[in-house]
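All protein chains but one are shown in place.
Each chain carries a letter (A, B and C) given by its place in the written order, and its residues are counted from 1.
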Amino acid sequence: MSSFRLPKGGSIDRAKPLDFTFDGKPMQGFAGDTLASALLANGRQLVGRSFKYHRPRGILTAGAAEPNALVTIGEGGRTEANTRATLVELYSGLAAKSQNRWPSVDFDLGAVNSLLSPFLGAGFYYKTFMWPVAFWEKVYEPIIRKAAGLGRATYEPDPDSYEKWWAHCDLLVIGAGPAGLAAALTAGRAGARVILADEGFEPGGSLLSETALVGDRTAIDLLAHTLAELASLSNVRIFSRTTVFGWYDGNVFGALESVQKNTAVVDPNRPVERIWRIAAKHAILASGAEERPLVFGGNDTPGVMMAGAMRSYLNRQAIAPGKKTVIFTNDESGYRTATDLETAGLEVAAIVDARASGASSWSGRAPVFPGALVQDATGSKALTSVTVLKGGTPVTINADALAMSGGWSPIIHLACHRGAKPVWSDAKAAFLAPETLDGLTIAGSAAGVGSLEACLADGAGKATSALQALGFSSAAPAFALAADAATVAKPLWYVRGAKGKAFVDYQNDVHLKDLGLAVSEGYGHVELAKRYTTNGMATDQGKLSNINAIGILAEARKVSPADVGTTTFRPFYTPLSFGALTGASKGKHFQPVRKSPLHDWAKKNGAVFVETGLWYRSSWFPKTGETTWRESVDREVLNVRKNAGICDVSTLGKIEVFGKDAAEFLNRVYCNAFLKLPVGKARYGLMLREDGMIYDDGTTSRLSENHFFMTTTTAYAAGVMNHLEFCAQALWPDLDVQFASSTDQWAQIAVAGPKSRMILQTLVDEDISDAAFPFLGAKEVSLCGGTLTGRLFRISFSGELAYELAVPAGYGEAIADAIMEAGKPHGICPYGVEALGVMRIEKGHVTHSEINGTVIPSDLGFAKMVSATKPDFIGKAMLAREGMVADDRLSLVGVKPLDPATTFKTGSHILSDCATPSLENDQGYVSSSCYSPNLGSTIGLALVKHGPKRHGEHVTVWNDLKNEYTKAVLCSPVFFDPENGKLHG
Amino acid sequence: MVDFALVHRPALAGAKSGSFGAPATGNRITLAALPEGHVLQVLASKGSASLEELIRQIADGNKTAVRAYGPGQWFVVGDATLSPAEIAGKAALLSGKASIAEQSHGRIRIGMSGGSVEAALAKGTAVDLDRTKFPVGRSAMTLIGHISALITRTGDESFEVVVLRGFAESLWDELIQMSLEFGVDARATV
Amino acid sequence: MASLIACPHCGPRPKEEFTVRGDAGIIRPAPDAGEDAWYAYVYLRDNPRGRHKEHWHHTSGCRRWLIVERDTVTHAIYGVSDAAGAPSQGETA
Partner (left out) sequence: MIGAVTRDHIDMRYSAFSVFLNALRGNKGWKPAWRSPVPKNRYDVIIVGGGGHGLATAYYLAKEFGITNVAVLEKGYIGSGNVGRNTTIIRSNYLLQGNNPFYELSMKLWEGLEQDFNFNAMVSQRGVLNLYHSDAQRDAYTRRGNAMRLHGVDADLLDRNAVRQMLPFLDFDNARFPIQGALMQKRGGTVRHDAVAWGYARGADTRGVDIIQNCEVTGIRRENGRVVGVDTSQGFIGCGKLALAAAGNSTVVADMVDMKLPIESHVLQAFVSEGLKPFIDNVVTFGAGHFYVSQSDKGGLVFGGDIDGYNSYAQRGNLATVEHVAEAGVAMIPALSRVRVLRSWGGVMDMSMDGSPIIDRTHIDNLYLNAGWCYGGFKATPASGFCYAHLIAKNEPHETGRAFRLDRFARGRMIDEKGVGSQPNLH
C-alpha cells in the first residue's frame, strides 16, 4: 500500500522503483528514498522497540539524530546492526529487519517491562541483585545482558574491503547546506584547494527540502547552479556520503565515506567504506542545527515526528505524514511545516503554539492555539489523538500525525572534540561553540544563524576571512550580506502535568522522572546524571536529548543551563565501523611480511616456517619419514655436531658503523671494551640500558679503521638502531659517527660443524685455515674465484667450529646452494632455529629468553665483561645500586632432571627440594629448555637465587599448570664441550 | 673449488604479475620492478660542508639519481650494477667527507606511474604529493601503510619507491591493492 | 598534537612515523656525578601541565632525533628542532 506517498512532488525518481524487504515483507520505494522514507511511504510507522520498556517506536527524524528507527540490514558477513534507517540510501535488494523485539515488532513480549517501569527507574540495578552473592554471574547478569543491547552482530567475517586515504586542502567545508555551499563557492572562486564534505547522498542540506524562495529563485534552483559552478572548479572536491566524524590535533579531520553502502552488488575493486584523513589548513563547520523535541506525555508514540523531518519527507520524498496532522511548536519552523502540508493539500488540524504571542504571521487554514501546550499524545502502536491544554483546559483532538518543534540547537559536536567547552547563549537559547578556535570557524545555523539568506551570507563571509588569513587576499564573498530574520523562542524544556511517560532520551528510555530522581539522589551534576540515567549514552549520543536533559536538570537544580553545562562531545560524530578504521590491514595483511633473502632457498629445502616478529624464519627441515618435529631437530643437531650444517641467520640485525669516532662510540655503548679491537677481528658485545639492565647482545667486527659491522638480535635490530642514533645525535653530537642498516643487504649464512671449514674452503678463495683465520676472525673474502665478494666471520653460536658468511642478498640463494653442493660429500644438512636453540642451550649461550630486561651482566655470568677501566659507558653508573649487587639476585644456572626419562618445560619454577610451594619458597624459574640429543636428556637454563653457588643442589622443577613436578639438579649452564675444544677445532 | 654459475635472485621474483582490478580505465596504474642496479647510501661525515655537488659526481647523471632524505643522508641509485672496485672508487672520491654503504641488494626500486598515481599513493602516505608541493626530483622517506619507503617523483605521472628488500613483496601487494580501483598492470620481473 | 608533527627536515608527518622518548630536558651526568644525579637522570622526568620539551625520533623518515616543544594540555606544538642542531633542510612539504 502506498497511500502515504503523494501522487506527485518530491525529488524522488518515480521512474526508478526499488524493491526491498522489511522483516521479510516485500516493499517498494524509489530512487531518492532513504530506507526511512520508503518505510513511511509503505505505511510502516512502527519500526522498532525501545531499549528498556520495549515501547513501540516510529521514525522521529530524517537524519543522523534518529534515536528510534534502528534496523539491522544485510545478511551473513554483511549484517549491520543498529543502522539508522534515516541515513540509509535505498537500493534494490536491501533487506532490513527490526530489532530488540520478540516475537515481532508489532507484538513484542518485552513490552511487559512497561508495567514494571516504576521498579525500573534510573539506577535501580545499583540497589539490588546483590543477594545471594553467587547469583550475579549465574542468574541476574545473564538476564540483564540478554535484555540489554539492541541489534545482534554476526560472527561471520566481512567479505568486503576497506581503505584509508590522505587528503590535503586549504579549506575543508563540513556540511553542504546553504552555509557550506556559500563557503565552498567563495573559496573555490578564490582558487584555494577546497574539500566540501556532506554526509547526505546528495549535497544541499536543508536546501533539498526548502520551499522558500531565495530572492527570486527557488532553493532547488540555487542549489543546482551552485553545484554546477563548484563542479567546474578543478580546485574543489565534493565528497558526498562523507561524514566528518572527528576533529584531531594538527587540524586533521577524520571522515568516513560510504562508497558502496548503497548497493546490493559490491564491486570488489572498490572498498565499501573509506576513511579520509583530511589535513586542512583551515576548516569551516557548517553542520546546521538540530530541531529540539518537546517533552510531553507519549511524545514517543509512532506518528509523532520532528516538524523539520516531516517537512523534509514531504518535500523530498512526497510523503504524507498522515491524514490529519497537529503541529506543536515553540517557534516559527512549525509554521513552515504547516504551510507545506496545506500546500500539498493535507489537513492540519491545529497549530499548538507554546508561545503566548503565537505566530508573527499565519495565513493558512489551520486554527492556531497561542499559549497552548500538547500535554499527552495517545495511541498504542500509532497516534490516535492529542490532548491539548488550551487556556488551562484539556481538549482532545483526533490526529494520526503530530509535528513538534522546540526550537533549534546548533550542531557543534565536532567543534568540541579538542577540549573546547560550549558556551550557553540566552539570546540564542542554545549552546554555541566558543568564538575562537584555532583552524576552525563555525558558519550558518551551526553558529546560531537563523534565516536562509543569513546562512548563505554567513558562510560566504566566514570563508572570506578564513581565506584572507591563509593569504588568498582576492577572496570575495559569493553571497551578499543579509540580516537574520529568524526569531528565537524562550525554550520550553518540558510540559507539566503529562499523564503518560514524557521521554527525554528516546533510545535509552530516559524520561522526565528519571532525571528528577537523579537530582534528588545527588546525581544532579550533568555528568553524573548522564551516567546514572544513561541519558545521551545511546547510539545517537543525545543529539536530540542532551539539550532538554540539561534544561530539565537546570530547572530541578534552580540554576541556568549555563551553570549545568553540557556533557563532553567525543568522537565519533556518528558511529564508525571497525572495518573502516581497520582499512586494508586485516587477516594475513594485519602486518606486513618480512622475508629473508634465503626464504625460498629454505622453502625448497622443505623448511617449516615460524613467525618471528614480522619475519618468517625456518624452524626445522623435516625429512620424508620424520613424523615429529623432535625427530627432525634431533637429527639436525646431531648432524651439525658430527658433520656440518647450514642455517639462515639473515634476520639478525646488521648495522654498518662509520666515522673517525666509530671506535670511541662503540666503546661507550657497549659495556665491554671496543676501542682497541683490531681490524679483521670480531668481538662479542653486551649493550646495556642506562639503568644497567642488558639491552641486547651481538658480535661487532672491525672491517677497517673507521668502519665497523655490528650485529644485533633479530627482535632488537630496530630498537638498537634507534638507540645508537639517540646516543650519537642527542648524547654525543660531537662524535663523528654514522650508521646504515644493512640487514637487508646481506644474506647471512651460518656454516657450523667439524667439517664446516672443509666445505667453506671450496668456495672461499683465501686460506681460512685455523692459522690464517682463527676464532673471531672477520674479513672481506673473495668467493668462487673472484665472482663475488662477501664477508666471513669465524663466530659460533652452536659451539662448533663455525663461520658466518655474508653475501649480497640477491646471491644468497646461489651461495647457499653452492654450500649445500660442496657439503654433500661431507653430509651437510640445513638446520633451523629450533636446532640452533638446542645447540645454544647445550653451550649455555643466552638469548632474549634470559636477557628479559631485568638481568644485569653478572646475573648471566658476564661480570668480567663489564669494563672496570672504562671511565664511562651506557649503564655503568646504575650497576652500583644495592639491588644490583645484592646476592639474592636470580642468576644463571643449568638444570637437568635427575631421571633422564623425566622432563620439564620452560616457565616452570624452581623450588628447593621438598619445599612447600609458595611465593616465599620460589627460587627462580626455567628460562630455556630443550631435549638434548647429545646428552640424551632434557636440559634447561634457569635463573635462580644464588644460582652459581648451588651447582649440584637437588631441586623440584614445579609446573603446576601441567601437574608436572620434576626432580632435578642444578649445574653449570654449559652442558656440552665446556673446554670449547670443538669451537677452536 | 666447485664450479658454479652465480645466479642472481631478484627480490620480487615471487611477486605477482599481471593486470588486476578495474577493467581498463583512463587512469590505469603501471607497477614495475626496476633493475637491481646500484643503490648507494651516502652518509656525510661530521662537519662536512654541503656535498651535493660531489655526490652528483658519483651518480650516473640521471636527473633523479641523487635522493636526499635527511640531513647529510642520500641515496644514489641507478640501473647499472657496480663492482666492489667501482664502489671503492666512488668512496675514495668522498673519502673523509662521507661514507658509502652498499645497499644495491638491500633496497629494491619499484616504478609506479599512471594518471592516478598520486591518488593511489595518497592511500599510503601522508606526504602531500600535489605536483606543486612535490615536484619532479623531490624525495621523501615516509610510511606507506605500515612499511617505510623512499618516494621520489620521477615525472609528472611517475614515481619511484625504494624499499627494504625484505618488505619488497609485501609493499608490492599493498601497492596493487591501493591501485585496484584504477586498474593496475604489474610487472614483477625486469 | 601528533596527528601531524612538522619535522624540520621532512615537513608535516603523522604520529605513526615517529617514536617518542620523552623529556628532552634531562642531561646525562658525568660518570662520577654520584648516585643522586644518576637516579634523577634515569628515573625523574619533568612532567609539566603545559609547555614541555620531548625527544621524538623520526623513525620512518629522516631518522633524526628531534626536540618537540609542545603543550601537554592543549597539544599545541610550539616548535620542532633537530636534537643535534642539524640545520633544517628545505622542507619537502
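Convention: a contact is a pair of C-beta atoms (placed from the backbone, for glycine too) under 8 Å apart; a residue touches a chain by one contact, two chains touch by 3 or more.
Everything numeric here is computed off the predicted structure, so don't read it as measured data.
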item: Which displayed chains the hidden chain touches across the whole complex; value: A, C
item: Option from A:Ser405, A:Ser596, A:Gln745 or A:Ser908 whose C-beta touches the chain left out; value: A:Ser908
item: Touch criterion as defined above, residue of A:Pro26, A:Pro103, A:Gly215 or A:Gly522 at the omitted chain; value: A:Gly522
item: Contacts of chain C with the absent chain, listed as residue ranges; value: 1-3, 14-16, 20-23, 35-36, 39-40, 42-45, 47, 49, 52, 54, 70, 72-75
item: Residues of chain A in contact with the chain not shown; value: 51, 74, 77-82, 118-119, 121, 124-131, 133, 136-137, 141, 144-146, 148-158, 162, 164, 246, 248-249, 252, 254, 275, 277, 417-419, 513, 517, 520-523, 525, 527-528, 531-532, 534, 537-539, 541, 568, 570-572, 575-579, 581-583, 585-591, 610-611, 689-693, 848-849, 852-854, 878, 881-884, 886, 905-909, 917-919, 921-922, 925, 958-962
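Rule of thumb we're sticking to: only the chains that are shown with their structure count from here on.
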item: Inter-chain centre distance, chain A versus chain C - centres from mean C-alpha coordinates, in Å; value: 26
item: Distance between the centres, which are taken as Cα means, of chain B and chain A, whole angstrom; value: 31
item: Chain C: positions in contact with at least two other chains; value: 4, 12, 14, 59, 63-64, 82
item: Two or more partner chains touched - positions in chain B; value: 72, 126, 128
item: Residues of chain B touching chain C in the complex; value: 68-73, 126-128, 133-134, 138-143, 148
item: Complex contact set, residues of chain A against chain B; value: 163-168, 193, 269-270, 277, 279, 584-585, 589, 591-597, 600, 615, 656, 658-661, 706-707, 734-746, 762-763, 765, 784-785, 787-789, 808-814, 817-818, 821-822
item: Of all residues in chain B, those that touch chain A in their complex; value: 1-2, 4-11, 13-14, 21-22, 36, 41, 43-47, 72, 84, 99, 101-107, 122-123, 125-126, 128, 130, 145-147, 164-167, 169-171, 173-174, 177-178, 180-181, 183
